[in-house]
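One structure is given here, and the rest of the page talks about it.
Yeah, one chain of the complex is gone here, protein chain that is, but the others are all in their spots.
For subunit A:
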């Protein structure tokens, strides 16, 4: 049996799943549905190269420089863009789109990803930004002029990258973070504080342990009030306070667990559904590399890895075959470029209860630092800062060995 597969979500995870459905032998029709008007594109440059690219560019021009290449493998895949899926009836196997049309399916791929969390504060809309889509980036680009006062709320990786780019463009940049030093949850306190000192030396001002109490201004943002009574003058506020899974379209289907993304088994099958898989940021699945607890993983490597496995699972199900039972043990990895630092991470450093510094000096991050992350002494993550790329294989292989043992 071939059957029609609907892929809901047209970003990296949706695209890679469509490719892998063909690569794993699914011959029936595939429809990819996306709410953004643009064909699939690469998001990481939006906080860096694309945000900083000089000159006036239309969204289309900027899109062209980040669009994923269209492989011949998906020539016959029907991409329907610019409309969202608003509801799914898993029993009737039918989707409802924002333009009112309906679409039946035999197999379903959930690839709707995340949207930025917003600060629950009133105030003017002009000057307030988030950064997730190309359209967000286009809006922010126009306002990041030299001397602009920029307040970034949230010192996670996205917040720090945007702050670094804004600083490079000549803006006056502050970061407000309630939880402590930047990227603390992933890096651990010692390295996070070292990164803060590094970024402060470059000119970024940090307000850690503080949260935003109010956003001021009439038609446009003029200042931000912190919870200790400090007022920061601001032309631009960038909210980088995490994300929310886009799962509302699946509401009302009994059996699904949408508590945090979509609960899946290790083969990416959605719990409580038949012939449905989830991929990318919204898939909450157990990775035996670490333990049996299902987690969502917001790393760039995960869409491609989950796409491969989910496509194989769904192709087998539609063909009436057993899904490959080999445990799925992807090594999460991501990178981040901030000022003159490149962070490279393998595994899940955020799970660690202990950080071991192996190379380098936290006071000279630029010269290269290597740290490993351990949970109950077991190696769960590695972070390299400014280490030569030739060494990445060795760092990654520490985890492929773990995967073989899992």
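One rule holds in what follows: a contact is a pair of C-beta atoms (placed from the backbone, for glycine too) under 8 Å apart; a residue touches a chain by one contact, two chains touch by 3 or more; residues count from 1.
Going forward, contacts and distances are computed from a predicted model.
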item: Identity of the absent chain, which is to be given by its UniProt protein name, from "Ferredoxin", "GerA spore germination protein", "Response regulator receiver domain-containing protein" or "Carbon monoxide dehydrogenase large chain"; value: "Ferredoxin"
item: Contact residue for the chain not shown (choose from A:7, A:66 or A:267); value: A:66
item: Options A:14, A:45, A:107 or A:330, residue touching the unrepresented chain; value: A:45
item: Residue of A:16, A:38 or A:93 in touch with the missing chain, whole complex considered; value: A:16
item: Touch criterion as defined above, residue of A:80, A:197 or A:396 at the omitted chain; value: A:396
item: Residue ranges of subunit A at the interface with the undisplayed chain; value: 16, 42, 44-45, 49, 66, 68-69, 71, 300-301, 304, 335, 337, 388-390, 392-393, 396
